[in-house]
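Below is one structure, written out as structure tokens; comments come after it.
Missing here is one protein chain; the remaining ones are kept as they sit in the complex.
This part shows chain A:
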Amino acid sequence: MSTRRSRGSTRISDDQIIELVSKLRQLVPEIRNRRSDKVSASKVLQETCNYIRSLHREVSDLSERLSQLLTTIDADSAEAGIIRSLLNQ
């Protein structure tokens, strides 16, 4: 099996998988909790994709919550004034 690192190859080489695993270990919760060193390439990729998707969801959820807050605050309240000065100038 060739592991050439040519630009444009659609296959990730073994070296890169090992590098990715060691770095992702600290970042992705799912992989960090695994004790085995033999994490398969496809598993690493899967957990990475899942993690990125969950981060995307959280950004979207937080944006929606902030949007609802800004929409529902009473125009004359002290809190509205604070938020307004922070965000509206």
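Just so we're on the same page, a contact is a pair of C-beta atoms (placed from the backbone, for glycine too) under 8 Å apart; a residue touches a chain by one contact, two chains touch by 3 or more; residues count from 1.
Heads up, the rule we're going with is that contacts and distances are computed from a predicted model.
Enquirer: One chain is missing here; what is its name in UniProt, given the choices "IBH1-like N-terminal domain-containing protein", "Exostosin-1b", "C2H2-type domain-containing protein" or "Interleukin-6 receptor subunit beta"?
Expert: The correct option from "IBH1-like N-terminal domain-containing protein", "Exostosin-1b", "C2H2-type domain-containing protein" or "Interleukin-6 receptor subunit beta" is "IBH1-like N-terminal domain-containing protein", the UniProt name of the unshown chain.
Enquirer: Of the residues in chain A, which ones touch the absent chain?
Expert: Touching the chain left out of view, chain A contributes residues 1, 5, 7-13, 16, 19-20, 23-24, 27-28, 40-42, 45-46, 48-49, 51-53, 55-56, 58-60, 62-73, 79, 82-83, 86-89.
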